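Yeah, one chain of the complex is gone here, protein chain that is, but the others are all in their spots.
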Amino acid sequence: PPVAHCLHQGYSSRTLRSWQGVAPISPANLVYPLFVTHEADGCEEIPSMPGQCRYGYRRVVSEVERLVHEGLRAVLLFGVVPQSVKDSTGSWADCPESPVVLALQLLSASAVIRSISTLLVADVCLCEYTDHGHCGLLNPHGRIANTQSIQRLAEVSLAYVKAGADVIAPSDMMDGRVAAIKQLLKSEGYEHIPVMSYSSKFASCFYGPFRDAAGSAPGFGDRKGYQLPPGSRGLAIRASVRDADEGADFLMVKPAGVYLDVIREVRNRTTLPIAAYQVSGEYAMLYFGAQHGAFDLKTAVLETITSIQRAGADIVISYFTPQLLKWLKEQ
Amino acid sequence: PPVAHCLHQGYSSRTLRSWQGVAPISPANLVYPLFVTHEADGCEEIPSMPGQCRYGYRRVVSEVERLVHEGLRAVLLFGVVPQSVKDSTGSWADCPESPVVLALQLLSASAVIRSISTLLVADVCLCEYTDHGHCGLLNPHGRIANTQSIQRLAEVSLAYVKAGADVIAPSDMMDGRVAAIKQLLKSEGYEHIPVMSYSSKFASCFYGPFRDAAGSAPGFGDRKGYQLPPGSRGLAIRASVRDADEGADFLMVKPAGVYLDVIREVRNRTTLPIAAYQVSGEYAMLYFGAQHGAFDLKTAVLETITSIQRAGADIVISYFTPQLLKWLKEQ
Amino acid sequence: PPVAHCLHQGYSSRTLRSWQGVAPISPANLVYPLFVTHEADGCEEIPSMPGQCRYGYRRVVSEVERLVHEGLRAVLLFGVVPQSVKDSTGSWADCPESPVVLALQLLSASAVIRSISTLLVADVCLCEYTDHGHCGLLNPHGRIANTQSIQRLAEVSLAYVKAGADVIAPSDMMDGRVAAIKQLLKSEGYEHIPVMSYSSKFASCFYGPFRDAAGSAPGFGDRKGYQLPPGSRGLAIRASVRDADEGADFLMVKPAGVYLDVIREVRNRTTLPIAAYQVSGEYAMLYFGAQHGAFDLKTAVLETITSIQRAGADIVISYFTPQLLKWLKEQ
Amino acid sequence: PPVAHCLHQGYSSRTLRSWQGVAPISPANLVYPLFVTHEADGCEEIPSMPGQCRYGYRRVVSEVERLVHEGLRAVLLFGVVPQSVKDSTGSWADCPESPVVLALQLLSASAVIRSISTLLVADVCLCEYTDHGHCGLLNPHGRIANTQSIQRLAEVSLAYVKAGADVIAPSDMMDGRVAAIKQLLKSEGYEHIPVMSYSSKFASCFYGPFRDAAGSAPGFGDRKGYQLPPGSRGLAIRASVRDADEGADFLMVKPAGVYLDVIREVRNRTTLPIAAYQVSGEYAMLYFGAQHGAFDLKTAVLETITSIQRAGADIVISYFTPQLLKWLKEQ
Amino acid sequence: PPVAHCLHQGYSSRTLRSWQGVAPISPANLVYPLFVTHEADGCEEIPSMPGQCRYGYRRVVSEVERLVHEGLRAVLLFGVVPQSVKDSTGSWADCPESPVVLALQLLSASAVIRSISTLLVADVCLCEYTDHGHCGLLNPHGRIANTQSIQRLAEVSLAYVKAGADVIAPSDMMDGRVAAIKQLLKSEGYEHIPVMSYSSKFASCFYGPFRDAAGSAPGFGDRKGYQLPPGSRGLAIRASVRDADEGADFLMVKPAGVYLDVIREVRNRTTLPIAAYQVSGEYAMLYFGAQHGAFDLKTAVLETITSIQRAGADIVISYFTPQLLKWLKEQ
Partner (left out) sequence: PPVAHCLHQGYSSRTLRSWQGVAPISPANLVYPLFVTHEADGCEEIPSMPGQCRYGYRRVVSEVERLVHEGLRAVLLFGVVPQSVKDSTGSWADCPESPVVLALQLLSASAVIRSISTLLVADVCLCEYTDHGHCGLLNPHGRIANTQSIQRLAEVSLAYVKAGADVIAPSDMMDGRVAAIKQLLKSEGYEHIPVMSYSSKFASCFYGPFRDAAGSAPGFGDRKGYQLPPGSRGLAIRASVRDADEGADFLMVKPAGVYLDVIREVRNRTTLPIAAYQVSGEYAMLYFGAQHGAFDLKTAVLETITSIQRAGADIVISYFTPQLLKWLKEQ
C-alpha cells in the first residue's frame, strides 16, 4: 500500500498508543453516586446492583471518608425513604428528617472531607419522595404542573445547600428548573453554588436497577413526557443548549454508554464541562457480562471509561468509582 | 419558564415522539452474522452466546431460508475450522473444503435466497484459519508481513466471490487491503462486487464471546498493532477516510455500542453508508443483564438499535437480528 | 477506471440500494390535510384536486376514523366558510359555529381517535375568514396591522385548543406570532400544546387549487409582503431560526417540492423536526401528469416523498396520504 | 414582537424582494435540448411533450438559428434513430449517417450560429442507438461491460468533436467515463473541449416522456445499476466529487426539480459550475397542471427556474427555453 | 448580574477547577531531548541551558536508564560533532562513528530500555553535520538542492533505523522529505517505523541556546527559505496538512510556547497526534525568569505545559522532562 495509507506503525507499541489517545481519567474527575437511607447506621446491599449498598445517613460518612483516602473527590447523593412517608409534594425530600439533608449536614462537618474539599453533589428530584413517583408535582388531572414543580425543586435545592451541598444536580427534566433554582439560590445569598444539570437525560430502560435502589418507579404512567425520546438528537442538543442559557455550570448526558454520540454533539456545540452518568443498567450489564465470562471486568470498565472520555466528557459518574480509584493507581 | 425554554409539549404523545426521532430500522438494513462449520449438518449452541449456534455448511442453508421468510435480507458469514487444519497461511480460509466456500456455493444456489436477492456477505480474515491466530501472515520475526497479508486476503476474497459471495467484508485491519482486494477482483472480472470495510475496528475486549465462537484467539501476542486503540478518535477517522479513498463501498464501525461517538464522527466526514456491528460482548451484556432482571430484553435491544441509528449508522449487524425481525413487525 | 472511482457495485441490487438511501417513511410521520365545511354532513369533491373532498364538520369524523384504521396518525384541518359570513376580523375563524371548532370538538370526542392518540393539528390563519382575504388584520390604510394580527391569531389558537386541537399550526407568516400564540396558551394553562410553525412559507403559485378548496384568495393585493420571496435563501433560513427562537416545536417548509434545497438548509441549521407540505399544486401536477401518461402515479409520488425525506424532512404533509398508507404497506 | 424578530420590512417592496433573492437567469445560461432525426427535413411533435418536436438534422439548423435570434446561446443535442439500425454497439451513435454527427456538421457551419458563438453541446450516450437500449455495452452475461463502454463513449465523443461539438456531455453514468473521454480527446489534440458531466443522474420516473421522444427505453432490465437511487445523498455527492476529480468542467444534477437539495449539497462541496436539467416529466407536469387550471404556466415555470437557481445551479437545461427567452425579455 | 452571566461558582474550589480544565499530562506523553557527543563517556553542561548536558554516546545510556526508572518513556536524540569532521554532505550524520548511530546501538541494546518499550526518537537533520550549517544539501550556487537533500535525509533516517531508532523525526523542513523517508524505509523493509514530522517549524529566534548546544548555526545566510515565517498562519497549516498527506504519523509544532495558536489550528484541521517542542529559548526564559524571582519555576513550567495541552498538543517535548516526572508524581 502507499506509505500514506499505512497506519500500523503509528500505534505499534504501548507508548505510541498512549500518544494516540486520551489520557487516563484523573481521579478528581470521577463522581461516586451513593444512596442514603434514614436508618442512621444502616447498610444493605442492593440486589440488582451487586457490590453497591444503601447506607444510612450516619454510616455514609465513614464510607465516604474511607474513599476520600483512596482519592475520591466527589460524591452524588440520592435519598431513599420508606413508602409510608411519601406524599404528593415529596415532603421528605427536604424535611429535617430527610436522609439527604442529614447526610449533607454530617458530611460537610467531616474534617477529612472538608480538608481536601471533596465535593458534595446533591441530586435533586421528587420521584424518590412522591407517592405517585413522578419527578415533579401533578395537577388535578394527573399531569405535570411545571411551574409549581420547578418552584418546589428550587426549595429542595435551597434546603440541600443550607445543609452543606457544594453542587446542586437537578435530575427531574422539568422545563426551566435550572433558572428557577439559580434564581432562588441567588436571592438567598447562595449564588456561589454551581448547578450540574442533567441536561440530556433520556427515557432509557437502563435505569431499572437504580429504581430498585432508590424505590423511585412511577406509580402510574411513565416519564416519557419529560425524559427525552432515545432516538432524538435534536431535543437532546436543544435541552443542553437551553440549560446552558439558563445558567447551568455543568451539563450532563445520561445514560453515558448508549448515548456517546450525544456527548460528542453536546461537546461540539457548548463550552461547558460535560458530565456523563454510567447508569445502573450499564453497571449491571458489565457486572453480569463479566460474571458469565464474556470479558474481564476491569478491562471492560476501563474501555467504557476511555470511550466516554473520547466522546468528550470531562466528568464521569460511575458506580465503579471505588474500583476505578484502585485500577488507575495500578497503571 | 419562558415559552421558548419549554420542550415537554414537543414530545408529549407517542406520535409526537415519533416525529422527534429516527424511524424504526428497515428489516433490509439488518445483517445477521453466522458461524459456519465444516460438519455439513452440524448445529451446536455457543456457550458464551446463549441462543446463537454454529451451523454446518449445509445446515446453514435451511436456517437462512427460514429467516428470509421472516424478512432477512443479508447475512455475514464466518468460518470455524478445527485446530488441526490450521496452518501458517490459513489455507482453510479458501481451500475447496473451507466451510465458508461450501456454504456460499450452497446458499447462492438456493432459489429462495436468490429470488429476493438476499445478500451473502463474506467476512474475510485469516485469524480463524492460521495456527498463530493472527489476522495476517507473519514474517520470520513473528511480525505482521503486511504486503503478503493483503495479497493473501485478496486471494481469499476472490475465492469467496467465485463461490457466490455478493459482498466482501475484510475484518483484518491490515493497511491497504481494500485496494488490494478491489484490484484483484477487478483484474479477474469481478469489479461489480462491493467491499464493506471494517474500517474503524477497535482493539476491544468486547469480542470475547466471538473468539470462543470462531476459535480465533491469537496464539501469542495481541492485535493491538493493527486493531485501533480504544481512545483514539484520530486514527478511527483516518482509517475510515483512508478506506473510502481506497474504494470501499461501505464503512464499518466495530464495536457499535461503545463507539457511538465514532459512528457520528465518521458520518460527518464521509458520504459512504456506515454499518455498525453490535458485537458478541454487547450481545452477552444485554442477554445476561436481562436474564438477571436489570431490564427487559426487547426494550433494551431496541434502545441500542435506535441509538446506533441516531448516531448515524445505515446498516446494523446484530446477533439479535432474528428477534428484531419479529419485534419490528409487532410495532 | 481506478477502483476507487467505481460506484456501480455499491448499488447493484435492491438490498444494496436500500443500504444507500433513506428508509421508507413511517406512517406515523404522515399528516393528511382536510377541508372542513359548516354543512354538517356535506361531502363535495374539489374540482381542481380530483380525489380530494370538502367534508362537513360531522362527516369528517367518520372519514378520519376510517383512515385511522389504515394507519393515519395526524390530520391538519382547514375551515371553509361561505363568503357571506366573512368580515374584517375573520370572526368565523373561532366563533362557536366555526366548522373547525365544531370538527375539533367532535373529533376529539371520538373514542377511535383518542384511543391511539391521533394528532389533531389545527391550521391557524385568517385568510379563509376575512372579507379582504388577507392572512392578518388590516389597518385603515389597507396594510397588515402586525401587532393586532398576532393577538387575533393567538385568540383563534386558544379557541382551537379549547375545542380539542393537539397541535397549533399558524400559516399566516405574521412576524412574532409564534411567541404571541405560545404566550397566550401558557397564560391560559395550555403550555403543553406544541406549535408547528409554517416557518419558511413562500409566496408560491402552487397554492392555486388550495385557494379554490378553501376559498381563500385575497380580495385585493397579494401576500408577497408576508409570504417569502421564492428566490430568497436568506430570509427562509432567518424565518426558521427566528421561529425556533420564539419557541416553535416544529418547523415547516411550504411548498415542499420546489423548495427541497430550503429543507436541507433549515435541517443543517436547526435542531427542530421539520415538516414539509406537498401542496395542492404539486398534487395537481402529479395527478394530471400521471393521467396523461407521463409517468406512473405511485412511482412518481413515492419518488417525491423519498426526495422530501432525503432533503431532511421528518414529517410529510400530503394529500396523497390515504394512498401512501396503502402503498407503504405493500412494500 | 422584538425588532430583531421582524422580517417583513426587509421584503416589503418589489425592489427589496429583488435584493433578497436570486437575479433572473441570464438567457446565456439556458440550454435547450433538441431531438434530431435522420430524416433531413422532418419535424414531428412528441405526443407526451406537447409543444416539443423531433427535427430532422437539416431542419434543426433553421430552428436553432431562429432561436439564436431570440437569445438562445446553447443547445443540447440528442439523436433519434429507427429501431432497425440499432445494434449491440450503437454504431449509429457516431457513424457518418448519425443524425447528431450530421446536425453538428451543419450547425457548426452556420454563420449565424458561429457568429455569436452559440454552444453546441452534444449529449453522449449509447441507449438511443443500442438494440438492448442500455447506456453502455453489455458483456455476454447481459451485464454492463464498464471498461469497453467508456472506451466506446470516448470514441463517440471524439466523433462529435470532429463534427463540430463545442462541449461533450456524457449522460451514461458509466464509472470513469469522464477520465476516458478527456484522455482520448487530449491524445487527439482536442484538450480544449470541456466536458459537462451528468454527474448526479438519478434513476427517476420523470424521464418517461423523454424515452418516448428519443426511443430509448431499455429492452430489458432497468438502469438502476448505473443511475443513482433516488434516496441516496451519499452516492450523489460522491459521484459529483468523483467526476470533478476526473476532470469534468461542469457538473450536472438530473432531474432538477425533485433533486434541488442535491444541487445545494453539490454546490456546497465542489467549485465547478453546476447545470440542472428540468426533465421531460417536469415539463409534462407543469404543462398539464396549467392546462387543467391548477396554476398559470408562466408563473409556475418561472418559480421553478428561480428555485433551481436558489438551490445553486448556474446553468438550466429546460424544454421551456423558447418561452423563457420571451418571458425573461418581458420582465 | 443575571444568573446565566455568573461564572465564578463553576470554578470556586480545587476539584471544580479540575473539572473545568485539561487533565495533568501523562508521563508517557513527555519526550526528553538529549544531545549526544562522540566522546563515549563525556558529560558537559551547556552554558546557555543551565542543568542540561551533552552526554557521550555511552554515558547517555545510564542517564536514560536512570530516567526510565523515573517514568521516562521517550527520548529525542541530537548529535553533536566537532567542526573538524563536518563536510558538505554531513557524512557524520550517519557514518559508523556518528554519535547518534553509536548511541542508538547502545540504547536499543539496553535491557532496561527495551523491557518497557521506551521510544528512541531520532532527530534527522544535516545542519549539525554540514560545514555550511544548512539543513539540506546545497547546489553550486549555494541554494538548497531539494531533491538531493530529501534523498540524503532518507539515507540518514535509514541508518538510524538500522541502528535502533523507533521513530524518525525529520526537522529539516525540506519539501517532500516525509514521503522520501517513508518510501526508502518501506523499500528496505522498515515500514513499521513511524515518522514524527517537524511539520510546522518556524524560523524562530528562540533556538539560540540549542544552536550553542548542537553547534549548528548556519555558516552563512539563514533558514528563512525553509523554516516558516513566524507570522504565517497559512503556511503553517498547509505544511502540516501536506506532511499528513505524505504519510507522517505525528505532526509537530516548534516552538511550542510562542505558537500555541498554531497548535490549535493544526489540531482543528488534522486528525494526527500533535507534538509540541518547548524549545531551548523557552527553557532559558523560564529558568532565568525564575532565577531572578519573577515567578516560581515549578508553577511557571506547569502553567506552560497546561497551556500546551489546552492548545491541543498530545505530546510535549521539553528540557524540563526530568523535573516534570517528579512534579507530576507529587500532585
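Brief remarks on what is shown
Note that the chains take the letters A, B, C, D and E in the order they are written out, and that residue 1 is the start of every chain.
Rule of thumb we're sticking to: a contact is a pair of C-beta atoms (placed from the backbone, for glycine too) under 8 Å apart; a residue touches a chain by one contact, two chains touch by 3 or more.
Just so we're clear, the structure is a prediction, and the values are computed from it rather than from any experiment.
Partners of the chain left out, restricted to shown chains and counted across the full complex, are A, E.
Although one chain is not drawn, the whole complex shows that of E:S204, E:T270 or E:S318 it is E:S204 that touches it. From the options E:G56, E:G133 or E:G312, the residue with contact to the unseen chain in the full assembly is E:G312. Set against the missing chain, the residues E:N146, E:T271 or E:Q323 yield one that touches it, E:N146. Contacts to the hidden chain, counted on chain E, fall at residues 1-2, 5-8, 10-12, 17, 20-22, 48, 144, 146-147, 150, 175-176, 179-180, 204-206, 208-209, 224-226, 228-235, 238-239, 242, 245-246, 257-265, 280-281, 284-286, 288-289, 291-296, 299-300, 303-304, 306-307, 309-312. Chain A residues in contact with the hidden partner, per the touch definition given at the top, are 191-192, 271-273.
To be clear about the criterion, only the chains that are shown with their structure count from here on.
Set against the Cα centre of chain C, the chain with the most distant centre is E.
Note on chain placement: the centre of chain C and the centre of chain D lie 34 Å apart, centres being C-alpha means.
If each chain is reduced to the centroid of its CA atoms, chain C and chain E end up 63 Å from each other.
Annotation for chain E: residues 191-192, 273 touch two or more other chains.
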